[in-house]
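Missing here is one protein chain; the remaining ones are kept as they sit in the complex.
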Amino acid sequence: MSLEYDKKDCFIVEGKLALPYTYFPGRLGSKFITTIRDKKIIMGVNCPKCKKVYVPPRQVCEKDFTDIRDNWVELQNTGEVVNFTVVRYDDRHLPRKAPFVLALIKLDGADSPFMHILEEIDISEVKAGMRVEAVFAKETTNTILDIDHFKPSKVAKISMSDRSGSAGSCDPGVGSVPHMKKQSGGRGDMYNKVIITAALTGAATMKNQNENVPYEPEEFANEAYKCYKAGAAMVHVHARESNGMATHDHARIKATHDAIKDKCPELIVNLSSAVGMGKTPEQRISQIVAIKPEMASLNTNTMNFSIIDRKTGKIFIDFVFENTFTMLQDFAKAMLENGVKPEIEIYDMGGLDNFMLIGKQGIFSAPYNLNFVWGVAGGQAFRADAFIALKNAMPENANFTTCGVGQDQFPAITQSCLLGGHMRVGLEDNIRVPSGEIAKGSYEQVEWAVRIAEALGRVPATPDEAREIMGLKKK
Amino acid sequence: MSNRVALCAVAQIKNENDAWHARFQNMLHECFESIMTQTKVSFDMDKGIRNIITCSDDMFDARTISNNGITDVVGAQFRGEEKMSQESINGLGYAMSCIMSGHDDVILFMGHCKESQGESRRMVTNLTFDPFYCRPIGMDHLNVSAMQARAYMKKSGVSEEHLAKIVVRSRKNSKKNPNARDNKMVDEKEVMNSPLLADPIRELHYYPVTDWAYGMLLCTEERAREFTDNPIWITGYGSCMDSYFLGDKDLASNFSLKNASSRAYKMAGIKDPKKEINLFELSDQSAYQLPMWAEGVGIADEGKGGKWIEDGGMDKYNVNLSGGMLNGNPLLLGGAARAIECFLQLRGEAGERQVKGVKKALAQASYGPAAQHQAVVIMEK
Partner (left out) sequence: MSHRKKNRNVGIIGIGQTRFSSHREDVNQPEMIHEAVSAALKDAGLAMKDIDCIVHGNMELFEMVHQPDCWHTLGTGAYGKESFRITTGGTVGATLSCAADNLVASGMYDIVMAIGFEKLQEGHTTGGITNMADPLWFRNLQTGALTGSKAYDMISEFGEERAKKASVMYRIIMDKHAVKNPMAHRAFGLEFEQLDDLVRTSPKLVGDLKLIEMCSQSDGACVVIFAEEKTAKKISKKPVWIRDHITVHREETFILFGYDEKHPVPMTHRFAAENLYKRNNIKEPLEYFDVFEMYDPASWWAVDWIRDFFQLKDDEHLKLVENKEIMIGGKMPINPSGGVIASNPIGATALVRIAEAALQIRGDAGDHQIPTEVKHALASGFGGTMWTVLTMLEKDLNW
């Protein structure tokens, strides 16, 4: 049967269904959304029965009807695209103009993927399996769009089996924003990118120990470039004369600094404010003020800084490295005034305390960037538990990296990486690679550091990402 | 009492792209009159229709409790009317229960939908989603189906070429169905070149906006001969609900259809659907769904949908000779359209598309995002 109507004189009445609606996401949904809104943290709920973490949250597990409303789990803001489509039509219910990508994204720490918008990528490059990270909205809508969208990410998936490490405990009180317990070096910290620094020269390492130690500005530039290519975000530099001697000559230091910046403009250059043995406080700080690098080292205690035979204990060179409270204060003020971010060199717990004590003057700007130094003859040797003690004693809003002299180098940076900290390698500290062979350059140690990071599921930071982490303003 | 429920008569209007000239009441009334003429059924409180089941959707009708507007044209003046606001196939399942319970012995089952009335069918389906997590990011049935298409095509080796084949065949079959929506004939190249809507779904892979209405008369086995000489028996029904959140389920798993069909087979006593059922009508809203549902009801091997198409599975098992949902039926009415086609084939009234010797047929339909809910009806001669 077909409609054989006489359609003459038929007309159409225009109508519209537009009624106001006010939806309540409930206590659970409110907590989920406000945590995204206020803390930029995405949470899921864990069903102990099916051993799965679900997102978006729900009061009861659909599969087994277990009440899971209080089993909050903090997820990472990164994840993997499981499935996607390109929406190529326009419609009023759509949040974007066509074409745009909707993707099913499995967040790190969750078992069920959820849908969101994927942007900041060429549509033809979207692939299942790609890594993405959440970009939070500037203005809240109190919906899932408080995550504005996801974008491609370089943060690798952490495949550690310890799920409990990510379970944030929280107060199930009425409508309150959950207080997330800060992880101490747990999986949560490991999602941060790792800044790798290459210390190209120290005050003492010479070409006769490793021929790849740079002396000339051009050598510095080439070595720095190789390190950058290998994954370093920053180089630490003590400039040298052509004969290899450490120098406080402003022109030479500036030439070295600028050669590096010319060759590799993105790289962060961190100049030493120790320079070398026997320099006066004035010589040490004036070059920093003159050149104004993005970062400079700042040492925290007066100590023996000697060269001792590790096997026999025989003294080759005995030297007192002078860093009085006054110097600490004056150097810090000078750096603050000149926009140079200090890297606080910590040789032991006392040094950390010195920094915090002088810091009461308000002469340091957050975030504070600490470097735990191990194995100086006169400082403490690397010990895993001492490392933990230093980390636990840090003030809030502090980053930490680490370096170790000689054989302490790789164990120290591995522990730092494991604890969510950063890593410094380079010929200043050690002339070899872990296999025992002479390093082909600082860059080869950088390559090793990258491998350690990879093994632990961490991704090296780009210089810009490192700037963001350490609070530097690019110059 | 026997478990057999009789389907005595069906009525439908032609599927149209935009029946702007007819209100849905007009469309239903056509079908109503046809059922009355075919069966001479009455509304006597003892012997006639006491209960009418309808299927419609308030969103597409843009009216709250829209069945309020059809009471007269379905004969519910001082009779009962119950609205299944779900896929029409579930209305068929419910009609079975009304009769098998003993509460009713004659049921009039009617449905309508004018997809053309709304500004956008996709906008309506966006409202299926919760207002917090899914609705704001623009999820609708189309873009969600696209996710399922990608997952399924990967799993079962279904290619663009296979999809094109399905579309071309659907259009060809629909030509032989006078009630099918009039669509342009296309070749495989045109399908593969048609614009992408939501990757990998192309415009020609997706069912077009359609207006339609239908009617059916069901009764007990004892009373069937009062209304027809040639009743068709509904012997099996099964349904199943899957998870709501897309990420909670394996989109390519056919979880709900496998459950729904095995429940229907159990009720109808069917052991091997490949051998026992002669005709299948599957609600393929998008081309990828045809092989996927074929796997779900057990006529294609799991994960082998692509090969099944290459091996001629669609014709071997008499799948969607009507043109299928892909040629155009409104949302929620696909199941009724499938059941009506099964009825016509079982009665030998399918005209040019008639298959010889159809003794048992299967109708399937789904609703909800990524076919969250599935239902299957088994019909026999």
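In this document, chain identifiers A and B correspond to the written order of the chains, with residue numbering beginning at 1 in each.
What we mean here is this: a residue touches a chain if its C-beta (ideal position, glycine included) is under 8 Å from a C-beta of that chain, and two chains touch if they have at least 3 such contacts.
All of these numbers come straight from a predicted model, not from anything done at the bench.
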Sole contact to the chain not displayed, among B:Asp46, B:Asp229 or B:Asp272: B:Asp46
Identified contact with the non-displayed chain, of B:His21, B:Arg63 or B:Lys176: B:Arg63
Residue among B:Cys8, B:Ile49 or B:Met84 that touches the chain left out of view: B:Met84
Omitted-chain contact residue, chosen from A:Lys49, A:Lys63, A:Arg92 or A:Lys127: A:Lys63
Residue touching the undisplayed chain, where the options are B:His21, B:Lys176 or B:Arg263: B:Arg263
Absent-chain interface as seen on chain A, which is shown: 13, 15, 17, 19-29, 58-60, 62-63, 65
Residues from chain B at the interface with the omitted partner, ascending: 1, 3, 45-47, 50-51, 57-59, 62-65, 67-69, 71-72, 76-86, 90, 93-94, 96-103, 105, 124-125, 127-132, 220, 222-223, 237-245, 255, 259-260, 263, 267, 367-369, 372-373
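We take it that only the chains that are shown with their structure count from here on.
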Inter-centroid spacing, chain B versus chain A (mean Cα positions, whole Å): 55
Footprint of chain B on chain A - complex, ascending: 1-3, 5, 7, 10, 12, 15, 17, 21, 23, 25, 29, 33, 54-56, 62-63, 82-89, 91-96, 102, 104, 106, 112-117, 128, 141, 143-145
Touching residues on chain B, where the partner in the complex is chain A: 11-14, 16, 19-22, 26-27, 30-31, 34, 62, 119-120, 122-123, 126, 131-140, 142-143, 146-147, 150-151, 178-179, 195-201, 243-248, 251
